[in-house]
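Removed from the display is one protein chain of the complex; every other protein chain stays in position.
And then chain A:
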Amino acid sequence: MRVKIRGWNGVASWLWVANDENCGICRMAFNGCCPDCKVPGDDCPLVWGQCSHCFHMHCILKWLNSQQVQQHCPMCRQEWKFRE
């Protein structure tokens, strides 16, 4: 007997490769989106800092904009630099 697969319709869910489940700023799931967004994924991406912490891009930008002097990671207080 031989079985030939003509087509396989699979189901998968996508997820961010991150070391945490929730954004440290908005406490929402990474796989969801930040409070200002409606649609997760491409429209509400994650960004990583060199300290290896990650946040919703919109969240960290808001945080950085609110910082007067120096820009720190809200988790570890190191200077915030985007990881390339």
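Annotations for the structure displayed:
Just so it is clear, a contact is a pair of C-beta atoms (placed from the backbone, for glycine too) under 8 Å apart; a residue touches a chain by one contact, two chains touch by 3 or more; residues count from 1.
As a working rule, contacts and distances are computed from a predicted model.
Within the choices "2-oxoisovalerate dehydrogenase subunit beta, mitochondrial", "G-patch domain-containing protein", "Vacuolar protein sorting-associated protein 21" or "Anaphase-promoting complex subunit 2", the name that UniProt assigns to the complex's undisplayed chain is "Anaphase-promoting complex subunit 2". Mapped onto chain A, contacts with the missing chain fall at residues 1-18, 29, 31-32, 38-42, 46, 48.
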